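Here's the structure we're looking at; comments come further down.
With one protein chain removed, the remaining protein chains of the complex are shown where they sit.
Presenting chain A:
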Amino acid sequence: MSKILIRGAKVLGGEPQDVLIEGEKIAAVGAGLPAEGAQVIEAEGRILLPGLVDLHTHLREPGREDSETVLTGTRAAASGGYTAVFAMANTFPVADTAGVVEQVYRLGQEHGYCDVQPIGAVTVGLEGKKLSELGAMHDSAARVTVFSDDGKCVDDAVIMRRALEYVKAFGGVIAQHAQEPRLTEGAQMNEGIVSAELGLGGWPAVAEESVIARDVLLAEHVGSRVHICHLSTAGSVEIVRWAKSRGIDVTAEVTPHHLLLTDELVRTYNPVYKVNPPLRTEADVLALREALADGTIDIVATDHAPHPHEDKDCEWAAAAMGMVGLETALAVVQQTMVETGLLDWAGVAERMSFAPARIGGLSHHGRPVSAGEPANLVLVDTSYRGVVDPAHFASRSRNTPYEGRELPGRVTHTFLRGRATVVDGKLA
C-alpha cells in the first residue's frame, strides 16, 4: 500500500501537523509522524484543506466537446484543487434521463482526475414545461440528488413547486437559476449606470431577487429545501438572510467572479466579462463577500463555463455568456475573502468543501482531515504570487476574466482517494 507523508502543513490553517496517507485513506494526523516507507512532501508554510467540491461546473460533454470534455474539465478541476465536481445538465443531449447522467458519471470514473457527480435537469430539455424522470436519475448508477435547469430558470411557479415537493421522496434538492425571463429579454449586462451609458440591454437585479423570493416562500410552503445558484445581488442576500431567519431550508452559492469583478469592466465591451448572472456593482460585491463570511451564502461554486475562442472573439451581443473558473477559484477566494480578513482557512474549507458536499449529498467528499477519512486533500502554497496565464490552463477553453491579473496562492498538490492528481503544481 502506498504511503505519503505530508509534513508540516497547516491543516485548515491551524498549527503545523503531519498527515500520513495510506492507500486511499488518511492513516494518521499529528506531530512528528514517522516517515518510514513513505514518500515525503515537505509542506512547511502551506495550507492543507479537504479536497474542494464544486456544486456548479459545466463540463460540456456530451455535445460541446469543442469547449470542454469530462477529461479536460476534470483535469482543470484537479489543477484547481477540486476532488469532486457537480456537472450541470445543459449538455447536448440534455442530462434529463438516466442514460445521459450515467454516461457523464462513468466518464468521470474512467478518467480518475476528479469525481464527477451529474446534476439532472428538472424539466425535459430544460424547457420548463414537464418534469424530467427525476426518480429514475436518482435510482441510476449516477445517484443524482441535485437537479437544476441551470442556464434557464424554472420560472413556472407550479412546475417549481412540484419539483420541490417531488424530490423530497429521495432527499433531492432543486438548484434554481433565478432569472425572471420576461424581465431579462434581450438583457446583456447588469441594469444600472453602466448599462445606461453603454446602451446594452439591462438585466435588473429584481429579475433575480423576485424569483428567489418566490422560491424560498414555495420551499417554506411545501417544506422542501431549495438551493440558489450563483446569487449575485445585495438584494438577493437580504432575501436569503430573511428566509434563513424564518427557518426556511435554503442554501445559496456565490461564484468567485461575483466576489471580485464589477460591471465597470463591461466598459471594455470585451465579452470575456459577459456572464450569467451578469457582473454587478461594487456594492453588490461587498454585500456578497459579507454574506459569504457570515454564512448567509453557504458556498462558493465556480459556474465554470467553458466556451470556444470564437464565441468570445466577437462583438458583445453575439458572445456566449460564461467564464471558466475551476483553476482560479481558490486564488480569487484567497484574495477576496482571506486576505481581506473576512474568512480564515477553516472557513474556506467549510464553504468550498464541507458545505457543498453536504448540500449535494456526497458522503465521501468534504470530510474532516482526520484518521480514517478518505484522503481527498489539497495542499496550497498561499504565499505564491503569480499572473494568470490561460495558456497554462488544463481546461480546453481559455475564457477567463483574469488573464494578466495577479492572483495569490497556488495549488501544489491534489489527492483523490490517496492518489496524487496534481504534484508540484502539475497534473500527475
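Here are a few things to note about the model shown:
Just so it is clear, contacts are C-beta pairs under 8 Å (C-beta built on N, C-alpha and C of every residue); 3 or more make two chains touch, one makes a residue touch a chain; residues count from 1.
By our rule, contacts and distances are computed from a predicted model.
From the set "Transport permease protein", "Aspartate carbamoyltransferase", "Tripartite tricarboxylate transporter TctB family protein" or "Heme exporter protein C", the protein name that UniProt assigns to the chain left out of the figure is "Aspartate carbamoyltransferase". For the chain missing from the display, the contacting residue among A:A141, A:A169, A:A283 or A:C314 is A:C314, taking the whole complex into account. Within the full complex, the residue among A:D155, A:E191 or A:E327 touching the omitted chain is A:E191. Against the chain not displayed here, chain A makes contact via residues 188, 191-200, 202, 204, 268-270, 310, 313-318.
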